[in-house]
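Yeah, one chain of the complex is gone here, protein chain that is, but the others are all in their spots.
What follows is subunit A.
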Amino acid sequence: MPVNCIRCNQNRAILKRPKTGDAMCKECFFFVFEEEIHKTITDAKLFKPGEKIGIGASGGKDSTVLAYVLKTLNERYNYGVELVLLSVDEGITGYRDDSLESVKRNQIEYNLPLKVITYEELYGWTMDEIVKKVGRKNNCTFCGVFRRQALDRGGLILGVNKLVTGHNADDIAETIFMNILRGDIGRLQRCTSITTGNEGAIPRCKPFKYTYEKEIVMYAYFKKLDYFSTECVYSPNAYRGNARMFIKDLEAIRARSIIDIIHSGEKLAVKKDAKLPIQGTCERCGYISSMNLCKACNLLEGLNKGLPKLGIGKTDRLRKQYNLSPAYSLNSSMANLSLKSSQLSLNSEKDCNCDCGENSEKSCSNQAKNSNNQLNNKLETIVDLNF
């Protein structure tokens, strides 16, 4: 029994939208998918005419769909921005080689300029060489820290005004959850904002903030977009993997969960008296950092001096033993940075944020509010257990 599309009521539906439960045909799905991203971009005023926008392109599904949709919308709505692809080559044989090939095919197909920036040119080390030194336990720490800076540095070389990344709603829900478990109040605040890093570094935006991973993959499938999918050959982050599966399990039970977690995260506000890390700059490379040495410089010093453990965990004694200049926090006391449940509260916003269409909280009968409150209660429990 074929189901008809809820929007055009003519064509056979091919997809049930996780966020709304709507059954839609292919053409209507393409349309609403693109329009929702357009709305996210215009609501948050992400782009100004004349800006140069760097798309963090990994060759995977998210960034491939992002490049395609941004090119489409830039033409359809005359954003007037210049789009460029920016890829990071970590130097992982067999992994990046294939995914970079897929970025290069996209570059040709979408006719966008591409800049590939390598760990080797930035840091003097490839990931393969780093893994030989540090083994497979901490390699994801190195890779993550280095990749973050690499995009910024590549963006500086290209002279972009903003960087956009393919982080989707599932990624953001997962990050909110992980920051709660870690008690990282600073990141919990930042991870829900659509644009981050306005001070100093190049601003980063997430146009897929409200876009479900399921829809991104379905869009790529029905548009026959060419992307590369594999696990990194070096062990994936098990902790993040568990958080991911938890989010996916919730989605399977109730598909709205993902967007509800994001709305809850947005409403978690840090009270004014909560102490947040001071952002300074690294004395060696000038990158934003809450320490005198940024994480990358710290890790790099360890690699170059044959002390790969430097920069992972507490290493004061190691630094002293080898006569290295001390690494210290730019904040007077890191103890102030712990997350305390009393410092968190829900924004008492009057407008209803759910999709009920009501303007005021009172007239909304939607569950979203309740689940916000429930999540907040759970938050307090988790936080209390942690400290």
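As a working rule, contacts are C-beta pairs under 8 Å (C-beta built on N, C-alpha and C of every residue); 3 or more make two chains touch, one makes a residue touch a chain; residues count from 1.
Here is the rule we go by: contacts and distances are computed from a predicted model.
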| item | value |
| --- | --- |
| Per UniProt, the name of the complex member that is left out, chosen from "Type II inositol 1,4,5-trisphosphate 5-phosphatase", "NADH dehydrogenase subunit 11", "small monomeric GTPase" or "Ubiquitin-related modifier 1 homolog" | "Ubiquitin-related modifier 1 homolog" |
| Selected from A:H38, A:R153, A:K206 or A:R244 as touching the chain missing from the view | A:R244 |
| Hidden-chain contact residue, picked from the options A:S58, A:S87, A:N106 or A:T175 | A:S58 |
| Of A:G54, A:G166, A:P207 or A:G302, the one touching the omitted chain in the full complex | A:G166 |
| Touch residues of subunit A, complete complex, unshown partner | 2-3, 12-16, 23, 58, 60-63, 99, 166, 168, 170-171, 213-214, 216-218, 221-222, 228-232, 244-245, 248-249, 251-252 |
